[in-house]
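The other protein chains are all here in position, but one chain of the complex has been omitted.
What follows is subunit A.
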Amino acid sequence: MAALRPCRRALVSPLCRAFSGPGCRLAPERAGERRDTAPSRVSGFCPPRKSCHDWIGPPDKHSNLRPVHFYVPENESPLEQKLRKLRQETQEWNQQFWANQNLTFCREKEEFIRSRLKAKGLELRTGSGQKATLDAEEMADFYREFLSKNFQKHMCYNRDWYKRNFAITFFMGKVALERVWNKLRPKQRKTST
């Protein structure tokens, strides 16, 4: 009954793949029904058909970044498409970096705790069954080590992030100007005829 939203499945599916992870809960009947508007997350979220805005979701459990489901308008201009693709690509890139970063951090932290406890001759779990932890001062060694190990990686990430952020904002500005211009132009044509 409602008009079908144009589906750019080819573009959205890499995004779906980017967001699918160990916690994937794909509901098959949802994916089947919503084939026309492919979900941006494999949890099956689809925005309402009448909506013509982007939708932002809860933080991803690995990267802590909030995924955005981008709205594809019917009369999307080349500039708007360029912006949307840039935003989608930046989102995937960011997602990958931070998910990897956080998972590496957790894994290395666990290894560090394990090795320190072993060196001390302690078990991983205390007598009461709780997980044994190190105090803040011992963890400080790990934090310092982790930070210096990842310094170069962060430098590259920061440089790329600043470039992308500026580019996205610049294109957002261009798109906004284009929209304003398009709104004014038909009026000009009407007044001239």
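Definition applied: contacts are C-beta pairs under 8 Å (C-beta built on N, C-alpha and C of every residue); 3 or more make two chains touch, one makes a residue touch a chain; residues count from 1.
Here is the rule we go by: contacts and distances are computed from a predicted model.
Novice: I notice the complex is incomplete. Of the names "Vacuolar protein sorting-associated protein 33B", "Prolactin receptor", "Protein FMC1 homolog" or "Protoheme IX farnesyltransferase, mitochondrial", which is the UniProt protein name for the chain that's not shown?
Specialist: "Protoheme IX farnesyltransferase, mitochondrial"
Novice: Of the listed residues A:51, A:77 or A:133, which contacts the missing chain in the full complex?
Specialist: A:51
Novice: With the missing chain put back, which residues of subunit A would touch it? List them for me.
Specialist: Residues touching the hidden chain, for subunit A, are 1-2, 25, 27, 29, 33, 41, 43-45, 47-51, 53-59, 63-66, 68-69, 94, 98, 101-102, 105, 136-137, 139-140, 142-144, 146-148, 150-151, 153-155, 157-158, 161-162, 165, 168-169, 172-173, 176.
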